[in-house]
Every structure is written in C-alpha cells, then in structure tokens.
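Before any comments, here is the structure.
The complex appears here minus one protein chain, its other protein chains still in place.
Residue numbering begins at 1 within each chain, and the chains themselves are lettered A, B and C in the order written.
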Amino acid sequence: MRYSPTLLDHFLNPRNAGLMRDPDGTGVDEYEGCGDLARFFLRVRDGRVAEVRFQTYGCGPTIAAASAASERVAGRTVEELLSLKPQEVEDAVDGLPEDRKHAADVVAGALRAAALDALGRRQGEVG
Amino acid sequence: MRYSPTLLDHFLNPRNAGLMRDPDGTGVDEYEGCGDLARFFLRVRDGRVAEVRFQTYGCGPTIAAASAASERVAGRTVEELLSLKPQEVEDAVDGLPEDRKHAADVVAGALRAAALDALGRRQGEVG
Amino acid sequence: MSRRVYLDHNASTPVHPEVVAEMLPYFGERFGNPSSVHGFGREARAGVDTARERVARFLGAAPDEVVFTSGGTESDNMALKGIAFARGRGHFITSKIEHHAVLRAAQWLETQGFAVTYVGVDGHGMVDPDEVERALRPDTIGISIMHANSEIGTIQPIAAIGRLARERGIPFHVDAVQTFGKLEFDVDAVGIDLLSFSSHKIYGPKGIAGLYIRKGTKMVSVQHGGEHERRRRAGTENVPGIVGFGKAVEIRGRDMKDEHARLTALRDRLWDGIRARVPEVRLNGHPTERLPGTANLGYRGVESESIVLGLDLKGIGVSAGSACTSGSVEPSYVLVAMGVPLEWAMGAVRHSLGRSTTAEDIDYVVESVEPIVRKLRAVMPVGAA
Partner (left out) sequence: MSRRVYLDHNASTPVHPEVVAEMLPYFGERFGNPSSVHGFGREARAGVDTARERVARFLGAAPDEVVFTSGGTESDNMALKGIAFARGRGHFITSKIEHHAVLRAAQWLETQGFAVTYVGVDGHGMVDPDEVERALRPDTIGISIMHANSEIGTIQPIAAIGRLARERGIPFHVDAVQTFGKLEFDVDAVGIDLLSFSSHKIYGPKGIAGLYIRKGTKMVSVQHGGEHERRRRAGTENVPGIVGFGKAVEIRGRDMKDEHARLTALRDRLWDGIRARVPEVRLNGHPTERLPGTANLGYRGVESESIVLGLDLKGIGVSAGSACTSGSVEPSYVLVAMGVPLEWAMGAVRHSLGRSTTAEDIDYVVESVEPIVRKLRAVMPVGAA
C-alpha cells in the first residue's frame, strides 16, 4: 500500500467532517486543473481554534489530509494558522506519495484561507 | 526432424559418391543464385545406365537426393533419363520440405545433362 | 483483509493453471530458438506452430495469417503503421473511444503527414456506421474501430463497418483485445482485414499477443530485423508465451459460451444489487450490447479514486474511470465522448468480472460499496463536483 496506516485510518474514519452553522471563518482551496477541493469551517474562541469542520471532494489522500489537519490545528491561534505549511499537513498523515502532494497543498490552503477569513471578520467586529 | 529417414540415411551414407574415370557421359547442374551443385558421371552399356557416380556441393538434402537418385536410375535407358522429373528424385528421398525442393531440381538437372552428354557422344561415335 | 475479490479482469487476468503447465517445458527443456535448424530449435518451432494453429482455428483464419506480437499495444501500432507506411500517405478513420494504443498511434501518424478522422459515439458509447461512411474520403487507406471498449464494454457494430470497408476495398482493422476469447466471431463473416488480440486478458500470459492479417493485405513491418514471423515481425519468438497463449485460446474455445451466460448474470446481479442500495448511480455503456463481465457504474458527485481506495481496503480490486495522475484528475475520455455529465463521469468505477468471480464475491462487493459511497458523500461539499 502506498499510503500510511494513519492516512488510511483518517480516510476510513474522517474526523470533523461536515458543515458548521454560523462559523467564525470559512475558507476554500481548489487544486489547479484538478477537481480536488477542500473547504474548512472554524469556530474561534479567545483567538484560538475551538472547533473545526471540513468538506472535501477528492481522492483518498485529500480526505485523509483534511481530517488529520482538522485534529492537528485545534487549539491553535488563528494567527498561527495563517502560516500553516503543506509539510505539516503531510506529516499529519505520515507522508504522501509524490503524485499526491497536492492533497497537503489544498488542505493547508483552505485552512489558511479560513484563518484569514476569521481574522478579517474579527477585525471587522473590532473596527 | 524435417527430413525423412530415407533422406537422412542417404545423407549419412551416400551411395555411389565419387569420381568416375572415362565416363560415357557427365552432366552438371547448379541452382541459380544458390551454391548448390551436382555433377553426375554415367557408364553406359547397351544404351542403359550401367554405373553412376556423383559429386555434390550443397546442403544435406542435395547430397541425399543425389545418392538416392543414383540408385534409382541405374539400369534405365539413357533416353528415359532425358525426361527425368524432379518429382521422381524427391520421391526417392520420401519428400522434401518446401524450401529444399531445389535439391531435386539440381539433381534431376545434372542427371538429364549427363544423359544428354552420353547420347551426344554415342551419336558422335555412330556418325 | 481476509477476503480478496478481483473485479478488474479487463485490466489483466490470472494465468490459467493449464496454461502455466503447458508453458513450463518451454523454459528449461524445449528452450531452443525456433530459428535454429537443429533439434533444439525444432522442438521450440513445433510449440509455436501448434499455438499458431490453435489461434488460427479460433479466428477462422489460416495459420500464416497470424503474427505474434508482444502485446495488444504492439498489435495496434503494427496494424496502423503497417498500413500507413505501406502506402506512404492517406487518411484513416477511427473513433474517439479507441484504446490509447490506437489513438496515440494515429496521432503520431498525423505528425508524419497522415490524416485522421476521429468519429464520435452516442450516449451508450456506440459508433454510428453512417458517421463512418460520411467520414470516408477518396484517400482513406484504413478504418480502425475497436470491437469492445475496455472501460464500458459497449460492443461496436463492426459487421456494418466491415461491409462499408469491404465495398470500397479499404483495409479494416479491429482492436479485439477485449473481445477475443470472450465473444464468438469470424474474421471472414465480419470482413475484418486486421485484428488485434491479446493473451493476458484471457488467462494467458502477459507479453504476448497477436495480429491477424488477411492474406493479400498490403502491409509493411514496423519492427525491423531478422526474418521471423514470415518477415512480418522481427525478433526471436517468445516461445513459452506463444505456447501459453495458444493453450489459453484453446481453453476459451471450450469455456467461452458457459462463461458468457454466467458472467452476464453476475454482472446484472452486481448492478441490480448496487442500484437497490445506493442512490444516484448510473450504468455507463450499452444496456445490452455489452461485454458479459463489464459493469461501469457512475456515482454522482463522488470521486472515483476514493471509491477504488475504499474498496481496495476491503480487498476488492476495481478500477477508476477517472485517474488522478500527478495532481490532475482527468475524467475518462471515453465517458466524455459519450457525453456523460462531469459530476457523473468523475465518479465512474469499472467492475470487470471473470472466471473466478462468484455470486458471493458480487454480494460482498455490493455490501461494501454502499457504506463507502455513503461516507464519501458525507464529507463532500454539496454540489462540489
């Protein structure tokens, strides 16, 4: 099998999958040319990620990466999330084959977008 | 094996191979484009073939065909020999593969040539 | 993963034990080069001759009309290029849903100055003979239409196309890699001049296939070298492969009919079982004119590779209609040509059944598919695809 046990576990039993009502931030990323898509929803409390939800369309690794990342980022500050690297997402699923690296890209991209959205809304509130 | 037992026997133990001193007729045939060559020597008594000798250069079937034909034609009249057909030579070795039919051609050709030569000499003597 | 179910017979098949047994002596004992004139060579040659006769008998052809090649891909390449280079210029007609071996050979011929028309297909993946007729040009030198497509299994009206070709004296090539040994047909009745057929799709070994070339068809060889295969395909013959192929064909002649009925029933059991449990699923391909063991199912809004992975984790081997290679998911060009909407095409999964497939296997697959698709749909954004 070209995928790690961790990846397969997240693929078979995705954590935090689904919609979120009234999120504090949402973000989407799509892989250029590829149908793969990830959408993240964040609930933020005291500047930290209190709850994460996601939806994805894509091959197994994308689903698994989204699930693993959703666990990994819980509790972080929104600012930290702004600089989330694909490598960290890849590490969360114990590696990705060369031709599936885009799974980490699209998940990290969607999470950064969601963090940016949350930050924007907060500043909106403050301002 | 693509050759008959008869052919192989003649190839391994050629009958009547060799030169003949003062023959009454000799004939050669060579296969066009192919190095295969047969030369026959005839001793004629009372218009009939009393003794045959041959030399050949060529692949196994040619040697065998020459040997088998040398036995087959002994006792025939020289006139009969003039119309010797390749098929009869082929029959004498119990058949030839398609790509070795020329063995019968070259042997029949050389025997006909030897018969013609013998006939010419006889007429020369008479005239 | 205790249970394993292989439903990818259109990709490749396990070699029949009788075939392996037939091949074995040709590795260590009858190992000669068939071109050698000595006894060792003749033993090998005899094996090749027997196999050629078996294949020819199956096709209704003469043994010297059969050329052995290294695979279906080579056969297709040889057919198209052999016709093309024997004529130097001209126009081909083929279809949009041919195997890549035909399509890419045709595309390459276009770079060499040949012209090609690619006819389309209808919603069931069927070529229209009238469209082939309309595509004919005065300089048409070849028509290449596959017998059945590997992805959807739709069986083409090759007899009608063969008539067109024959009336005009145009060589007709049929890629029968997916039907040879599965359907009965006769090269004369159908008017076929060249026919590609392969071993590893019918329980023979990989690395061996054939091209039928009707006597008198103007062809040149495309692999140059020694004078093997009556100067039509250079290279030392793959003797054990040829011997095994011949045996596989012989076995198919024996088993084919019963298998046809059995697989058709199992294939329908699969489709009926899945559509009873899973919403928004469709059958891609022709409802009746279809390979007995092939069922291509499209799950709306789901990505097919994730279904393949889910089934793989249950020990089930099926293949995805779309392929995600290095980051770009391409829907199948066959489904696109059929006009299958993208949200269905991206979720296409091919099940292809074979000798070993049982009703229990099918039921296991049916039960496994349902939760996988349900779970995948649960993580998907609505209307994403």
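The rule we apply is simple: contacts are C-beta pairs under 8 Å (C-beta built on N, C-alpha and C of every residue); 3 or more make two chains touch, one makes a residue touch a chain.
A quick note: this is a predicted structure, and the numbers were derived from the prediction, not measured.
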{"item": "Contact set of the excluded chain (shown chains only)", "value": "A, B, C"}
{"item": "Sole residue of C:R54, C:H99, C:R232 or C:H286 that reaches the chain not shown, by the stated touch rule", "value": "C:H99"}
{"item": "Residues from chain C at the interface with the omitted partner, ascending", "value": "1, 4, 6, 8, 11-15, 17, 19-20, 24, 27-29, 31-33, 35-41, 44, 69-74, 76-77, 99-101, 104-105, 107-108, 200, 205-208, 223-227, 234-241, 305, 308-309, 311-312, 315-320, 325"}
{"item": "Chain A residues touching the omitted chain (full complex)", "value": "1-2"}
{"item": "In chain B, positions touching the absent partner", "value": "3, 8, 11-12, 14, 17-18, 31, 33-37, 39, 54-60, 63, 66, 98-102"}
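Criterion: only the chains that are shown with their structure count from here on.
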{"item": "Arrangement of touching chains [line / ring / star / complete / other]", "value": "line"}
{"item": "Rounded Å distance, chain B centre to chain C centre (Cα mean)", "value": "57"}
{"item": "Gap in Å, rounded to a whole number, between the CA centres of chain C and chain A", "value": "42"}
{"item": "Where chain C touches two or more other chains, by residue", "value": "none"}
{"item": "Where chain A touches two or more other chains at once, by residue number", "value": "none"}
